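Note sheet for the following structure.
Just one protein chain is left out here, and the rest sit where they should.
By written order: A, B and C. Residues from 1 in each chain.
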């Protein structure tokens, strides 16, 4: 994929003194770091022509993800963008910044001052096509205690000081995806909040190089472990990492504070962002799932077991996994609701959460199906380095043949090994926890479901029982 | 663990000119190779005092695994040995060589000449406490075709020449566990065989440095990927790899040929070895499962969610996984059968295969439970290198605290990350495919199950229906 | 629900000498039989105003189900009709006759003579709003043998004689839903057929009172077992039974023979009917599922356990079961394909089969969830007769109170007992086998899935691995 001037501009913007750590070392220039530069390159996909458009209002070329959806088809288009970019790259590429902006626009709409801040901030972001990371999940400390009950109040990001021109915040967020390569960190409350927890009911944005902001990258183990060029076909082209994002007395000017000590709006924002973000999740997961279907089918054919009943069952598991997520993503758009204030189209909560929950609960089932198709060779096949040794390559060619030639089959198994061994753990955790755990998806589905009609039909039967 | 002279002798014996490859390079001395030497060290556990005994017949100290079981309690003891050594080390340590020997002893018992060869070979092995790898699974080519239908006959190991003093064999076996660090490779047929397939119905042993024998190691990805000392707590202490084991016209003298062009005995040996080996499998899997129970419970406590209903369900999934395998291993010994010829105690096929099948089908469920307990931090936590940086360690200490201090919780998460990300893919494949696939376990359970009693009680009902 | 003249006309038409048996006795008038009359009454729903419309071409009032779908929204409307009528009644009400007609119209379209017969037959059916039962599944004999291999050729319906004016057929179909109360039996091939099996490759229609046609009803056990008025709230208002439908040398005039000794068209018809019928299935199953959601939620509330985590999980299982089927039904319409010949909209095969398979595989999971919510009282609660005894009613009122009064809760449990004990077995079998077994749904999904795109993205990765 060719890069372009927009991407080059973005790339330069990342060399701004941000405080980033990877494996214990401070990274001076993320664009030059062996691992993080892969993530930077991954970002170039967002700057491809097909993901940009001319914003009619602002008269600038910017990301299509910033197009505010007002109809079913707008939402569908947005979901498809996420699906497409994920399929193009083979890694998860939700556009978290716009998920956050859209949620915040809805929440701030009826408070004049905040609405203005939001509008102005959004204009700036869109005009410059800035890339925002969303930072929602606090490190949380003891998971059964609320913020005020924690031994250290800083396990949730909170206001520690208020000044004429802004506020100072402290605490840490975890799981910040694409944070290292973002222009801005957009912070949202990590949970529903109650009266008394006002200090935690805040939302704001800061540039990624803000003073006091420190990002500790997780190690990209799968990428690091791909020791030969033939290994890591996906992860060495497209990589993402998350950071532990520490706010050590970071100052935020008022114009970038969007929710302030407002437990009702803070809670709404947490839930609304989760909803937007889960539609992005279901959309990218549908894209990732397609890789599994392709891999499963081709490996079944390569092994010569394409027609075996239990293998067909495995492949059908992969199909159902991909398609049910597609169904949910599409129907969440088709049957969207409407935000009264902004007129924005909101993803259907039932279908979004059903897709999310399905994905949470079934990813490891499809892993099992994929492993069942592949066989032990997923682990025991030789390495890319063996293939590079001419003599060993002949052995591979002779002895790893299946229903297709040995060299082709071997490469398929390297892809499968990448999916299972290099990235399997990481992607399993992502499918179970990213954008909310199984329990979180379940609670939200339960909370938002409309039980009226099912209750009505049972009520009708009851009324006939005299 | 202290080493001893037996182990030192064994270690020296490995430097014998064997033809081993790792990541494309020939390994001159396996005891010096950065990865394979870990496997060598792992082997030292087999030489610990508690796994040795004085063989009363031969008057030598040798492995307890070579004690031929004649009773339930012998079998139980053998199963417990595997369970214990696996628990001690945290990696799978079935004693494959004795599984193979015992099966072969039963199969050769009624053919005088072969019985003598077997007896003599076993005496040699036991006296010197040689470590044997079992090589059963052929590379197989097109999985739906039988040996004679394959384009290349060498995708199954077979006889290519017969001489006065022995035979020449060609082909390749895959998944040879501990092959690189074995003294001998014991070869068994990889499947049931039919009339006409006599050339494939062979069993024999060769020293690992036999001429024409080439072992290509799989890459130990999880071990390679553990980049800091704090990472890979299990895999950098105890490692095993499998090899692709190529027989390029290897000569085998008659005294080491145990089944020769005998489809009936070859088939029996394939099935009997699978049975012995599956009891070893259920036994080591019970040991590995205990790690998951411990991890799950401690992480739940560390997160402060020990009392949360869905987390209790997750922990109970881990418990049931461990205990059902224990139940099966113990009952396979308690309700063993007896081999008429040798008087050996044979593992109960029903309970062995139920344990094996349970393990195949449920490993990824317990992975899901473990991931559910842990949360996204399994992936997104900082690295061991970050912890080694004093400043970042303070951040870890402050921000990763849960219901226990941050540093302790962080280390738990490194263990969890090892289980999920470093080793998760590999161990998932092992649990699904090693010692036979899901389908193989299922077929064998079905084939060996005694339906008489269930049919009788239905027959009784039917007879009353007039 | 009020009846109307159309229904009265239909009802009279059933008293036509048809040969029907119920529990060993010949039924002279199905409209008077204690059980079958319930099925007749059930049929009245099809004659409700809202399910009728004025056919613009024929100028008659007829069933909306006979409206030929040409667009997505036509198909969606048709699916919604099935969903609605099922929700109204609480029993499965697919309009099988139109499923069969539509499939047959597509298959006969390019054979002038057969197309004319079809057109003329359809005109007759629609004009008179006749109710057709579809008879597809042969009794099949030994399930692993093909028709010509069976000991008795009559275990599949086949041609036994050909005359100038028509053909004679013999054999038996099973599972004929609503056959006893149909005007016509529309017969389709029960499976894909091969060269040589021409005698079995037939489709035709006969009036239900045709000479030689014999219908043996299955016992409506759930309905029979509802011994008190308060019990069987659904099944005593709306009942359906299936018949074993025997063709004992039944004569069929040529104008009612739609496929004749044509294995290619016979096979296509079998598959196409299955597709149409499965969309009906997914639609009615979504309707039935809504009852389970309502029941589950109300019982959880009645027991006071609405907020308990594992009960919420149970309710969410019910929701997901209902909604995924709805998603599939809707998307099968939204993303329909087009039949070239007739211009008819065809249900999307992937989404139809995913919905069907989901329903097959998960019904017993939701039964478990429902039972988990309800508790042992589902079985051990007193009977409707106890409630009718004033003294015992006081006991019920006092002792069966939960979070709602005892009498209300008791009635809810009678509904739950109907769902689990009276109808549970029957509905479980229906959800697993009706409109094709689990394996049939799976094979069809596999067969029709388009693997191009998943293969393309893996192919792209492979092409980059040099």
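The rule is simple: a residue touches a chain if its C-beta (ideal position, glycine included) is under 8 Å from a C-beta of that chain, and two chains touch if they have at least 3 such contacts.
Nothing here was measured: the structure is a model prediction, and the numbers come from that model.
Engineer: Taking the entire complex into account, which one of C:34, C:307, C:341 or C:459 touches the absent chain?
Structural biologist: Result: among the candidates, C:307 touches the missing chain.
Engineer: Looking at the full complex, which residue from C:99, C:184 or C:242 touches the chain that isn't shown here?
Structural biologist: Counting the whole complex, the residue in contact with the absent chain is C:242.
Engineer: Looking beyond the chains shown, say which of B:192, B:294 or B:343 touches the absent one.
Structural biologist: For the chain that is not drawn, the touching residue is B:294.
Engineer: Can you list where subunit A touches the absent chain?
Structural biologist: 308-310, 313
Engineer: Would you write out the residues of subunit B that touch the absent chain, in ascending order?
Structural biologist: 87, 90, 230, 233-234, 237, 290-291, 293-295, 297-298, 309, 312-313, 315-316, 319-320, 322-324, 327-328, 330-331, 334, 350-351, 354, 357-358, 408, 411-412, 414-415, 439, 442-443, 445-446, 449, 451, 453-459, 461-462, 464-465
Engineer: In terms of residues, what is the contact footprint of the unshown chain on subunit C?
Structural biologist: Against the left-out chain, subunit C lists 21, 23-25, 137, 139-145, 151-152, 154-155, 172, 174-175, 214, 216-219, 221-222, 224-225, 227-228, 242-244, 246, 303-305, 307-308, 310, 361, 363-365, 367-368, 371-372, 374-383, 385-389, 392, 395, 398-403, 417, 420-422, 424-426, 428-430, 432-434, 437-439.
Heads up, the rule we're going with is that only the chains that are shown with their structure count from here on.
Engineer: Can you name the chain whose C-alpha mean lies closest to the mean of all the C-alpha atoms?
Structural biologist: A
Engineer: Which chain maximises the distance between its CA centroid and that of subunit C?
Structural biologist: B
Engineer: Distance between subunit A and subunit B based on Cα centroids, please, to the nearest Å.
Structural biologist: Centre separation, subunit A to subunit B: 38 Å.
Engineer: Taking each chain's centre as the mean of its CA atoms, how far is subunit A from subunit C in angstrom?
Structural biologist: 42
Engineer: Going by the contact rule already set, what residues in subunit B reach two or more other chains?
Structural biologist: 308, 310
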